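One protein chain is absent from this view; the other protein chains keep their places.
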């Protein structure tokens, strides 16, 4: 099966061929590199930009205003923080012009920890992104969702922030992308650029099909009765793994939801699950002060307070200025499998 | 009594004379204007900068690294969003260098609604600021606190974000600043620059005294038994007013806390109050998704869940892309007196 | 700041005769109309019919020809304008009615640019490729290369025009615009304009800017660059025409700095009073029109009177129009398919 980077590449290819995607651009996005995580290799409309994030976001807004369908990349979300004003403009242009203009652009950016990226290749962007009105924000945790959400993003009329959990970009999926060859070696031969000289290389794209994961729909990853776990991105597979182990070894049945869309999020699914379990744990790796999970806790409190069996919990990144390079530092800063397991276990065990 | 703009000016004067403040700068901060809200009139060390917020924050960091004590102004916090990366650097420099360097700088910026400032003179900065580690963040709601917190900021060894609720800048205080003459007409004659030609004008400063409001200490504005209301900035006096009216007319006794420092905040005082009332309402005017009040709700849930008599509530700005210019739009977007009164009343009345 | 350098047309005043009388009269008409509109907006502010005024009195001699020379329409075949907040004259020259500006001033629900949400002077008109004006200084310079790239790709002769003030060029976005517009082999059809009134609110350009001319910044990027007297409508017309023809044909950037006046100060925040010590482009143009017999004083007075009455009447009409509802804050957060 494809890994997430390949899935993104295939989605971009499908979208430029079939859905009107016009520009895939950013630093090192075009040939020869095709992106620092290979996500844009072989994409026809991919081009390299100057090293200027403000220029990149500005260009995307301008292209969108002129009827193009751009997908801009910020190489690491760690470097997006000088563009927040422009992101706000992309998000407020439709509203400020009272519905005169829309800005159908996509920003893709890798987020999160997991590759020993040190202070500036480990940031999360959940909290900042969800505080900006006017955007839709998605974050896949599987290659298939990555494909389907990217197609949905291209079909959107509004700005979409597409967050790529960098720790998952090289992880292979468990489901085939429609049209993807069953053999991953073959897939790799077809669409991965060769190492070294590649100026004459052209990808051979499989006959991909349209597959859209609607923005705003979460995914029930595992059913359970004792506690609800809501997560997204890097921590989602860890939560699923923790839940599986807890079910097998300790009889704790956690229901795991992959939020997938951070905004507008699928409160219906989350709410129904909390209704059932009475306990909810929100897991993400952004720093824990003014964290998007805290919004979800507030929402939980508003709708479910009197029926909760335990306080809704947040497991998130520590409120420190960065993720340090050394193993111990990274492990201590953001939720790891053990932290998630412990948190689920504790919540399941909690008695008023 | 001095208004908050005058209080800030007096604090800057006191600090440049006595506490080593070296630079008060930003767009239109120096003569002839002395700041768009007059906060820097007559300040010796005030100077005008280029129209470049990134340059302003960068300059402040550089000055602080070189042992100066700068106080930079961003003319409206609405224009700070292209500098978030630099604010993050100011906040992470000590940590990233493992304690080698510190960055003792202050950023002052007016925040919030209340002057029909439309989309770009109405922003709040609470959520974004509190999500950046390494800073201390204060926001006075009275002239005396404005004075005392600014002196504390100048005495700090770390970056301090000093948020000025613009709706309160022209409101007179109810307490004298130590050294301030009792007669405000006289104060105005002494320290307000004349309209029109003022190139030869010099302020006559009163004999100000040192008065420090420690960073991290909240203020109990009103005692009460039924519900705790925690607020700061523009909404704080409204909360106090609502509480007073509810006590007088409806027998609802709300305890009102002015948080004053958003980070690191005075959990001890807030927590003790919640312990007493069992009910808490957090009021602020930043947009309500991924809002700092949601952090305080999470904290409340963590520490008090089983003893709460009602769900902790948030009253904040609506999650819309801006505050529209027309009266109706502004009123509908951010908490007004009536909204706060209604929220306190409803919470006081809430029965499980 | 030194005086403008009139690159081709040297120190002599441009001759009225280089333009047909009809055009001169049309430009004058629009300049007066724009001035009367701005003065009405100021008056509305002063009498409590608006919260804030900012606008373009003192820039008419430049902004009118700009509007006249634009290729008006929707989509990449036409010109895009990424304006700042002093460009009512450009809008009027494009054919816009003044009533829209009055409505925005009064923040009525009928305001065609923002439905009562935004400040005066914050135009938006998709039908004519007028991108929404937003308050943060200089962001339009980061955005404009995007529409220009779409046009480069589309072909034809549509161009992108971006304007802003002098102080704002200190923001990095101005530099970004120069860089993105001059990528080798990917030069963009963009006319980069700076209207230099030598002030940023209360701050004199001379205290913050080491450049002799802002337009000199284009030279390092091999961008054709020029500083002109924007207070002269004939110069402005001719220079804009030349610059626009270059951009339309060559599909390459041009940086044009126009020296202009700021006749009512920065905005209502600084009082919005007539300043008196800066050149008034209408006054000097009228002197020339009269001296050269193109228009008489009486004709010009009548014109001003006509616009004053027309626009006052519009202002009265606007006064009774409804304000937007509070509940409408949730409208248009996302695009509603049309």
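We just call them A, B and C in the order they show up, numbering each chain from 1.
Here is the rule we go by: contacts are C-beta pairs under 8 Å (C-beta built on N, C-alpha and C of every residue); 3 or more make two chains touch, one makes a residue touch a chain.
Every value quoted in this text rests on a predicted model; they were computed, and no experiment measured them.
Student: Quick one: which shown chains sit in contact with the chain that's not drawn?
Tutor: Taken over the complete structure, the missing chain's partners among displayed chains are A, B, C.
Student: Looking at the whole complex, which of A:9, A:54 or A:298 touches the chain that is not displayed?
Tutor: If we include the chain that is not displayed, A:54 is the one touching it.
Student: May I ask which residue of C:74, C:97, C:208 or C:308 touches the chain that does not appear here?
Tutor: C:208
Student: Need a quick check: the contact residues on subunit A for the chain that isn't drawn.
Tutor: Where subunit A meets the chain not shown: residues 27-28, 32-33, 36, 48-55, 78-79, 82, 116-121, 318, 320-322, 324-329, 331-333.
Student: I need the residue numbers on subunit C that touch the omitted chain, in ascending order.
Tutor: Residues 170-176, 179, 182-185, 187, 206-212, 216-217, 219-223 of subunit C touch the chain absent from view.
Student: Just the residue numbers, please: which parts of subunit B touch the chain that's not shown?
Tutor: Its contact residues with the unshown chain are 23, 49-50, 52, 54-55, 57-68, 70, 85-86, 89, 92-102, 104, 133-134, 157-158.
Assume only the chains that are shown with their structure count from here on.
Student: Hey, how far is the Cα centre of subunit A from the one of subunit B, in Å?
Tutor: Each chain's C-alpha centroid was found; their separation is 34 Å.
Student: Taking each chain's centre as the mean position of its Cα atoms, how many Å separate subunit A from subunit C?
Tutor: Those two chain centres are 42 Å apart.
Student: Scan subunit A for residues touching two or more other chains and write them down.
Tutor: 54, 85-86, 92, 94-96, 133-134
Student: For subunit C, jot down the residues that touch at least 2 other chains.
Tutor: Residues 114-115, 117-118, 134, 136, 172, 333 of subunit C touch two or more partner chains.
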